[in-house]
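Take this structure first; my questions come after.
Right after this comes chain A.
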Amino acid sequence: MNWGSVDGFFHMGGYGLFVWGSYGVGLLCIALEVIALRMRARRLARTAGGEA
Partner candidate 1 sequence: MLQAESLACERGGRLLFKSLEFTLAPGTLLRVLGPNGAGKTSLLRILCGLARPVAGRVLWSGEDAHALGEEYGRRLLYLGHLSAIKEDLTPRENLRFAQRLVGLEAPRAALDEALARLGLAGREDVPARYLSQGQKRRAALARLALSRALPLWILDEPLAALDVHAIDTVLALIGTHLADGGMAVLTSHQEIELASASILRLVLAG
Partner candidate 2 sequence: MSTKELDFGEHAARGEWWLRYAAPQAFFPLAGRLIPYFVVLAVVFAACGLYLGFFVAPTDFQQGEAYRIIFLHVPAAWMSMFLYVVMALWGALGFVLNTRLSGMMASAIAPTGALFTFIALWTGALWGKPTWGTWWVWDARLTSELILLFLYVGFIALKASIDDPRRADRAGAVLALVGVVNVPIIYFSVQWWNTLHQGASVSLTRSPSMATTMLWGMLLMALAAWMYAIAVCLARVRLIIREREREMAWMRELGGGE
Partner candidate 3 sequence: MLASLAGIIERDLRLAFRRKGDVAQVLVFFVIVASLFPLGTGAEPNQLRAMGPGVVWVAALLAALLSLNRLFAADYADGSLEQMLIAAHPLAVTVAGKTIAHWLTTGLPLTLLAPLLGVQYDLPGAALGALVASLALGTPVLSLIGAVGAALTLGTRGAAVLLALLVLPLYVPVLVFGAGAVGAALAGLPHGAHLSLLGAFLVFSTVFAPWATCAALRIALD
């Protein structure tokens, strides 16, 4: 276990901004992709009455 405490974990040895900046944007990208697919499916269902 590398981290003394939860704060230490987020502090990430001073590199918190960079590490969580990376993982945060990574997660954001994935979330956006899934949401985009959902919206595309809903738009499809609305116009064609076809199930997603």
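To be clear about the criterion, contacts are C-beta pairs under 8 Å (C-beta built on N, C-alpha and C of every residue); 3 or more make two chains touch, one makes a residue touch a chain; residues count from 1.
Selection rule, in plain terms: all candidates are chains of the complex that A comes from, given by their letters.
No experiment lies behind these values; they were computed from the predicted model shown.
Every option in 1, 2 or 3 belongs to this complex, yet chain A touches just one of them, candidate 2. If you check the complex, the residues on chain A that touch candidate 2 are 1-3, 9, 12-15, 18-19, 21-23, 25-26, 29-30, 33-34, 37, 40-41, 44, 47-48, 50, 52.
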